[in-house]
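A single protein chain has been omitted; all remaining protein chains appear in their positions.
Labels for the chains are A and B, by order of writing; each one numbers its residues from 1.
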Amino acid sequence: MPDFSLPAAVPISWYLILSAVLFTLGIAGFLLRRSIITVFMSIELMLNAVNLTFVTFSYKLKAVDGHIFTFFVMVVAAAEAAVGLAIILTVFRNRSTLEIDEVNSLKL
Amino acid sequence: MSQFYTSTDHFVLLPALLLAMFGCAVLLFDFWIFPQEQLRKHLIWFVALGEAFTAIALFRQYSFLNEHGGELVAFNGALVIDGFALFFHWLFLAATLIVALISYRYLEVREEHHGEYYGILMLAQCGMFFLASGTDLVTMFVGLELMAVSFYILVGFLRTDKRSNEAALKYLLLGAFSSGFLAYGFSLLYGMAGSTRLRDVATAVAARDLKDPILLMAIGTVSVGLFFKVSAVPFHMWAPDAYEGAPTSVTAFLSVGSKAASFALLIRLFTALGAARSVWEPVLAGVAVLSLTIGNFAAVTQTNTKRLLAYSSISHAGYMLLGLVAGNDRGLQGMLVYLLVYTFMNLGAFLVIIALNQKDVAGEDVADLGGLIHRNPGYALLMLVFLLSLAGIPPTAGFIGKYYIFMALVEAKMYFLAVIAALYVAVAVFYYFRMVRSMFVEKQEHAGPLTTSFGMRAALVVTGLATLVVGLYPEPFVRLAQTSLMR
Partner (left out) sequence: MPIDPLFFWAFAALTLGGALLTITLRSAVHCAIALIASLAGVAGLYLLQKAEFLFAVQIVLYIGGIMVLFLFVIMLVNLDAAARERQFHKRWWAGLAATLATGALLIYYLAKGASGLRAAPMPAQPAGNTEQLSDLLFSEYLLPFELVSLLLLVAIVGSVIMAKKRIV
């Protein structure tokens, strides 16, 4: 099979900066949005930025350890999502709102 | 290819294996032989049995290290048993056992007594094992998440209580957020070292220029994640909410178990980043002073005892961080001693708050402590000991912890930090004294006996004795911390 890709064509730094921007967007969503579901999705964005960094460094180092960490981060994300969504369901059942600043019977 | 799962690996992993096994067994036996509500409290024997086996495994590791010295490395450097790890394993074991003992009566009163509680408790302890023993970024991260996910569930265990739901949600969102930061930092560390083993990371950091932007970013993001986990200011906002809303027994576990495990992780990581000490030391000092300031001053105005203890635990985190800032052996030793006494005195204080909880009384206000001396003199006197210890008054254990931190700061010639740390003791005395005054001077709010049980009385004796004995006769415990740090 002929090799079409030119590995040196895309600099490593592009990937790293892209993942930093993605991480920042995740932080923005986490800090700015009111809907809890969207806040949760922003965390997924952050974790994806982490994964992208790992894969990029793996690509740079030509070792697959980073891929393994990415794999574990994905599993952790799945576990967190399952528990988190179950907790969201409980909150919703008890008070039927999902706005983050209305979930405040605890003093802030 | 090297050999995997050797007998050394097994020997090192054994405590975690036992914890995982007994944790799963509790989940299994819960619906098999304990379907009746009133029999469910006997699951505590299962926990005790599991902890006893774990203690045997830990003791064998302890005697092995005594005989041969040094450390035991397993799984190609992913897991290590040294004095430091063993110290924390004993601490986790004591904390989990005491929390299990004080839980069952409380959960019965709150009508959420399910067997899964104990299973998750032990699996959380299993996660802590990997935080203290892990020397590989992947293992540490997965262990941290095992502990954190267990705690998210435990915090929300009172499913019909809105405050518990919200506490779980806030804790989960902020916990996942901080894990994201930590993982980002790990990815940068991996990029620098080309390996996830902590020793390779340490070598790579030592070889780097200290102005290397990637190194700075890695230290920054890892620190943010860790400061969240140990609830240091300015990343502390989850702690008061999670502490207040969680079931009180879980609050107790959160404030000692999770905190001790996070400190173990923090010490391991910052030690690996030791070559860049000049970068993180000022940051750590600033965070410690901020934690002392915010923690102490915010505690003054609290009327809810759980919130008050949450802010006080933030200030205790500040003291412990100062031990790492001092950077000498005595500082680390002080941190370990501080964690040891903090575990017992804080568990004791929460235990008394649990005893105040009745079917229709939350018992979480400072006013609810009113007239405790007439209601139950024993509990009131022991609470006095715990509060004096938390404030750091001699001859209680809390004084010993603070004393070593001050000594370390003086030895490192950081007089300014030592003076600040000492001054905040005065503020702490003020708000702990409010609780003491409520117990001894103010009139009784509620009639009726306290909610107690055999387990609670046993735990009260243990925590009370530990707080007094460490205070009056600290040498063996200080020596224990000292030998734990010898490599």
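The rule is short, and it goes like this: contacts are C-beta pairs under 8 Å (C-beta built on N, C-alpha and C of every residue); 3 or more make two chains touch, one makes a residue touch a chain.
This one's a predicted model, so the numbers in the text were calculated from it and none came from an experiment.
K.L.:
Return the single residue from B:P15, B:G156 or B:G370 that touches the missing chain.
P.N.:
Selected residue, touching the omitted chain: B:G156.
K.L.:
Looking at B:V99, B:V142, B:L189 or B:A232, which makes contact with the chain not pictured?
P.N.:
B:V142
K.L.:
What residue numbers in chain B mark contact with the hidden partner chain?
P.N.:
Residues 1-2, 4-5, 13, 20, 24, 27, 31, 35, 75-76, 78-79, 114, 116, 119-120, 123, 126-127, 130, 136, 138-139, 141-143, 145-146, 149-150, 152-153, 156-157, 159, 168, 212-214, 216-217, 220 of chain B touch the chain absent from view.
K.L.:
Mind listing the chain A residues that contact the chain we can't see here?
P.N.:
4-18, 20-29, 31-35, 37-38, 40-42, 44-45, 48, 51-52, 55-56, 58-62, 64-65, 67-68, 70-72, 74-83, 85-90, 92, 96-101
Assume only the chains that are shown with their structure count from here on.
K.L.:
State, to the nearest whole Å, the distance from the C-alpha centre of chain A to the C-alpha centre of chain B.
P.N.:
Centre-to-centre distance between chain A and chain B: 27 Å.
K.L.:
Any idea which chain A residues touch chain B in the complex?
P.N.:
Its residues touching chain B are 23, 26, 30, 36, 39-40, 43, 46-47, 49-50, 53-54, 56-57, 60-61, 63, 65-66, 68-69, 72-73, 76, 79-80, 83-84, 87-88, 90-91, 94-95, 103-108.
K.L.:
In their complex, what parts of chain B are in touch with chain A?
P.N.:
So the residues of chain B in touch with chain A come to 137-138, 141-142, 145, 149, 152-153, 156, 159-160, 162-163, 165-170, 172-173, 176-177, 179-180, 183-184, 186-188, 190-191, 194-196, 237, 240-241, 244-245, 307.
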